[in-house]
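Omission of a single protein chain aside, the complex is shown with its protein chains in their original locations.
Chain lettering (A, B and C) follows the sequence in which the chains are written, and residue indices restart at 1 in each chain.
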Amino acid sequence: MIRVCVMGAAGYLGGELLRLLLGHPGTEVARAVSTRFPGRRVDSVHPNLRGRTALAFSSPDDLDACDVLLMATPHRTTMTLLPEVRRHARTVIDLSGDFRLPDAAVYERYYGVPHAAPELLGEFVPGVPELFRAELAGADLISVPGCTATAAILALRPLAGLVGPDVQIDARTGSSGSGALAGDANLHAERSGAMRVFAPVRHRHEAEVSRLTGLNARMTATGVEAVRGVQVVCHATGAADERTLRRAYREHYGGEPFVRIVAHRTGAHRLPDPKLLSGSNYCDVGFAADGDRITAIAALDNLVKGGAGAAVQCLNVRTGQPETLGLEFPGLHPI
Amino acid sequence: MIRVCVMGAAGYLGGELLRLLLGHPGTEVARAVSTRFPGRRVDSVHPNLRGRTALAFSSPDDLDACDVLLMATPHRTTMTLLPEVRRHARTVIDLSGDFRLPDAAVYERYYGVPHAAPELLGEFVPGVPELFRAELAGADLISVPGCTATAAILALRPLAGLVGPDVQIDARTGSSGSGALAGDANLHAERSGAMRVFAPVRHRHEAEVSRLTGLNARMTATGVEAVRGVQVVCHATGAADERTLRRAYREHYGGEPFVRIVAHRTGAHRLPDPKLLSGSNYCDVGFAADGDRITAIAALDNLVKGGAGAAVQCLNVRTGQPETLGLEFPGLHPI
Amino acid sequence: MIRVCVMGAAGYLGGELLRLLLGHPGTEVARAVSTRFPGRRVDSVHPNLRGRTALAFSSPDDLDACDVLLMATPHRTTMTLLPEVRRHARTVIDLSGDFRLPDAAVYERYYGVPHAAPELLGEFVPGVPELFRAELAGADLISVPGCTATAAILALRPLAGLVGPDVQIDARTGSSGSGALAGDANLHAERSGAMRVFAPVRHRHEAEVSRLTGLNARMTATGVEAVRGVQVVCHATGAADERTLRRAYREHYGGEPFVRIVAHRTGAHRLPDPKLLSGSNYCDVGFAADGDRITAIAALDNLVKGGAGAAVQCLNVRTGQPETLGLEFPGLHPI
Partner (left out) sequence: MIRVCVMGAAGYLGGELLRLLLGHPGTEVARAVSTRFPGRRVDSVHPNLRGRTALAFSSPDDLDACDVLLMATPHRTTMTLLPEVRRHARTVIDLSGDFRLPDAAVYERYYGVPHAAPELLGEFVPGVPELFRAELAGADLISVPGCTATAAILALRPLAGLVGPDVQIDARTGSSGSGALAGDANLHAERSGAMRVFAPVRHRHEAEVSRLTGLNARMTATGVEAVRGVQVVCHATGAADERTLRRAYREHYGGEPFVRIVAHRTGAHRLPDPKLLSGSNYCDVGFAADGDRITAIAALDNLVKGGAGAAVQCLNVRTGQPETLGLEFPGLHPI
């Protein structure tokens, strides 16, 4: 059994990690750490776990030795915690934004504060098994990309060599990405039915996408009506026709367990839609071409493939277990 | 021009009052009072009013003489403010729960605190023109019922004499009823798609309904997915058939400008549904019978006929203007 | 391996059966029968199964011998099919309404047509393991109750002896219960955000509830904004306090794998809410008391515990497999 601790376990990503790990036949949750709710039952905060666990949250002081430490703590906080807590675990998998970028200056540009542990930035392997499977098998520090970044990276990677360097990404996100502590702007009455362009330019995930695709990515992001779910629509320039595109996507993803190519000519489900993916670890990718323009599309559940699921997938790779273990839920239709 | 001041103008009911009063040809908004945002533009908080007003919020200290003072301040606060501020206006219309019940002991039972101005409780006329039109024409103190109470009162009044004394009311409400300051439980991710039974027994509006219908009302309330909108389904016992019921509703509401009888045998819109009523001042009422059971149904927009619209309707009656003035918006379909 | 055939496999319940059975370690799907789409790939209709199966729909003529035949065909059609197709299987589990009532006259009253196979009505065991586990272990004909009926039966059973005979059930349902072939009234623009009282009196499930609880049940039903999910709020009369109620529910459900008691005093998740249950086989039950009134509440996913999941649970019981096999998904939060 892989012994696992989760920090930030009372948040939405923390809850999703607990759901996956408690149902995973190869892992044991040693600690679910929360600074807000130490001592309180986990299922009082994550009510979907009622009947599944009697676990209570631990205080950060009770962190114990484990095989894998999962950090679901906030951006800007994680970088101050990690240097201290990493000694408890052989492998640390970070779900925050703090170790995604290799360059402290770029970090500061997008996160607005200097980095607290710049010396560690270069040591993290990105938590994208589709790109870094071999490296992840031996990694001690793993950083899972942002949810829209993972979607855009998987949508765009097959286009390398087929498109010009500039890509415009239009991301749409559900409300759970703002976390369980979001303020008045995320009240139901305010957020329900909104199309809220919260990042008209320079969404912070564009730096990650540029890094891992080699493209010059710009990202706009809009909150739409959904709790879970991310979709990216990426606009690029290139002359490839749809047949060429299909071949490229198949070459990249033909053997991937969690990337499906969804690019039909007709039908309500012809292209990737996160509506189908709640709870699943799939990232669906699709494409279309019109003359010199190429549109690439991806969808995922931001809390699963865009966070906790990707982390468990990395854990499986790192610990030598079957990559899909504990991640078999296929998603629901209709929902 | 009727000179009007609004207290609690930054809340949802306050915003709805401003929308109605700024579009009303017979009223002038002298003050929009907010303790949170004095000096800030009204349209920065109520963005639907952009381009409609350059008004800024006033501090409570700047309250000025007016014809009608509208109180959209919170329960428990209003009863401490009202004795002091009422001198500024000829007529006060209160939208809070503080002056709806004539009995301080009943108030304490439902609101959990002793009443701060029990001597005023008996002086308020209920803000239900369909029942108290004549009294409202001369009233100096008016108290608008709760949103689910108004719906239930209008649904049940025609049944007097046709049903037994006990009635079970099942209320469903949108999230705007919780106000603009609601906490974590009303985050979009938590509240979206919920069916949250927040009052399985003894909803506080049941006392108002019992008082104004003469029935022994019990009320259960569930928050469902909607921002605006209240629906009540009332279960009573009685032998009247649907023809008798229709006659009773027609007698009560045949001449009412804001109560529509909606009771068809088939069709998607056969019975009252708040989906059709957003922004409108209608209360739709309907009914059905099966043997010895009678079901009465009503729907309204909680911020309009369930609050601000009812208040403006009362203002019109009190100030001798046409009762429908400023309240003509019919609602949208589809929406 | 249990060999299973599904009829009506292209509908919503059929798709949910396929999702559960394809992920079930003890079953093999021999046929997925559809009259509409014979020959077409299953995942073209149920896109959540992409990457999970290469199965295509069969024509009804290709039905083959199997251990368990699951009928997800429409009401009124199933009773004409079943006498013919039952010879293919040792056990038939019917998810339609056609064999839920033991009396042809009651059937005709609620379904509007005479029953086509009245001689079979008495042979079916209700598909409620919580009530009929022993009988189901040997049953050859099983009839799964309606979704709101299952919820109401599980909510009310512990109240036997504690309440008077009359109970008023208020059911709220999502849109998936209308099926994949619903007409204009279920267009998104019409159904979105609705509170549509489609059965103000005499919902057809009330007969099933009366039968299995021994109470005199009346049921009203309203479509609210949700795709999946059923909630019932049941109003009864009785003097039991909450402590007595809790003891009764614990006695009934303390050992049940799929019934959870959810009855807290505070919190957003204090009482059963189907929002938490999408994809899970739980039925959450709760209660509250006020004087002589008792409110009982239940929630479930209409396509799982209210249909396909209950059928698989019965299949597990009937075939001697662990009752929870293939039904482990806990549901998501937030969603």
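Please note the rule applied: a residue touches a chain if its C-beta (ideal position, glycine included) is under 8 Å from a C-beta of that chain, and two chains touch if they have at least 3 such contacts.
Keep in mind the model is a prediction, meaning the values are calculated, not measured.
Contact with the omitted chain, checked across A:2, A:66, A:159 or A:289, is made by A:289. Only one residue from A:190, A:208, A:256 or A:301 touches the chain missing from this view: A:190.
Among the residues B:58, B:96, B:176 or B:213, only B:176 touches the chain that is left out of the figure.
When the omitted chain is restored, the residue from A:103, A:140 or A:225 that touches it is A:225.
On the side of subunit B, the interface with the absent chain consists of residues 12, 15, 19, 23, 44, 46-52, 176, 180, 227-228, 260, 262, 267, 269, 276, 278-280, 282, 284, 328-335, using the contact rule stated above. Residues 168, 170, 172, 184-185, 189-197, 200-202, 218, 220, 222, 224-226, 229, 231, 233, 235, 267-268, 270-275, 286-290, 293, 295, 297, 299, 334-335 of subunit A touch the missing chain (whole complex, contact as defined above). One chain of the complex is left out; on subunit C, the residues touching it are 12, 174-176, 178, 180-182, 184, 186-193, 227.
Everything that follows uses one rule, which is that only the chains that are shown with their structure count from here on.
Note: the chain lying farthest from subunit A is B, by mean C-alpha position.
Both copies, subunit A and subunit B, contribute mostly matching positions to the interface they share, with over half of the numbers common to the two. Overall, the chain located most centrally, as judged by its C-alpha mean against the mean of all protein C-alpha atoms, is C. To fit its Cα atoms onto subunit C, subunit B must turn through 180 degrees, a value rounded to the nearest 5. Once the centre of each chain is set as its mean CA position, subunit A and subunit C turn out to be 35 Å apart. Centroids of subunit B and subunit C (each the mean of its C-alpha atoms) stand 38 Å apart. Subunit A and subunit B have Cα centroids separated by 44 Å. For subunit B, the set of residues touching two or more other chains reads 184, 189-193.
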